[in-house]
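A single protein chain has been removed from this complex, and every other one stays in its place.
Coming up: subunit A.
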Amino acid sequence: MAFIEAVMQYGFLQKALLTSVMVGIICGVIGCFIILRGMALMGDAISHAVLPGIAISYMLGVNFFFGAVISGVITAIAIGFVSQNSRIKHDTSIGIMFTAAFASGIIIITMLKSSTDLYHILFGNVLAVRSSDMWITLGISLIVLAAVYLFYKELLVTSFDPTMGAAYGLPVRFIHYFLMTLLTMVTVASLQTVGIVLVVAMLITPAAAAYLLTERLWMMIFLASGIGVISSIVGLYFSFTYNLASGATIVISSTAIFILVFLFSPKHGLIWKTLKVKKKRASLV
């Protein structure tokens, strides 16, 4: 296959492949906790909210990683503050805060008129991944995987039964912001491959597909990562072969997998469920 030959041959393609595989893994892992905590919208919000941080980092000439994490976490705190201190519901608060952050990001970038390519931050350009980006992604991946491995117990309890966690003394709110920080880091790692706008799909779609396939959290995490990796590779293939935006092809690949799982999952799939109902009704005639 021409794609495999090209991967063997071109360094930029190898970097693209490695980076997007790592992104597929960590998005799957963090995505599981995001959807189980009912925070899909929060994932979307935080991924958008890193924009002003990135812009200011460019302006100050520091690594965009730090700015992104700071603006992501500040937005998460602002969202919590507004919904806890008024009658505004959580999803409304999310809508207000992340659009505000995103809009300020756009203004700052436009004012800078720098070489920063807004289009690439928003939609990703995996084929332009530099070595330094790949190393940042590797570093973030190691941190995220280690954090989830080490704090698995705490993440499980606070996702499943936060009140019980608080009752035996877990710092539930701190863990929430810790997860938000991990989420921001994942977003930063995903900038080059899928871009800000579509990160949420990589967080949610593979995890949602995995959710329909298993009844165990650790298995869900592995499946979500696997689906993320497959989506990344398939997406990259289409992106390279047909010269399409990598973010879009990767996301569509994961959507295709989700649709398959939605229909054919052994336990929760639409087809089997419908067949079971039909069979049951027929037996009662």
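Throughout what follows, a contact is a pair of C-beta atoms (placed from the backbone, for glycine too) under 8 Å apart; a residue touches a chain by one contact, two chains touch by 3 or more; residues count from 1.
By definition in this document, contacts and distances are computed from a predicted model.
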item	value
Undisplayed chain, where the name is taken from the UniProt record, one of "Carbon starvation protein", "SAM-dependent methyltransferase", "Manganese ABC transporter ATPase" or "NADH-quinone oxidoreductase subunit L"	"Manganese ABC transporter ATPase"
Omitted-chain contact residue, chosen from A:103, A:142, A:167 or A:260	A:167
Touching residue (missing chain; options A:7, A:73, A:217 or A:250)	A:217
Residue, one of A:77, A:150 or A:275, that touches the chain absent here	A:150
Subunit A residues that touch the omitted chain in the full complex	36, 38, 150, 152-153, 156-157, 159-161, 163-164, 166-169, 211, 214-217, 219-220
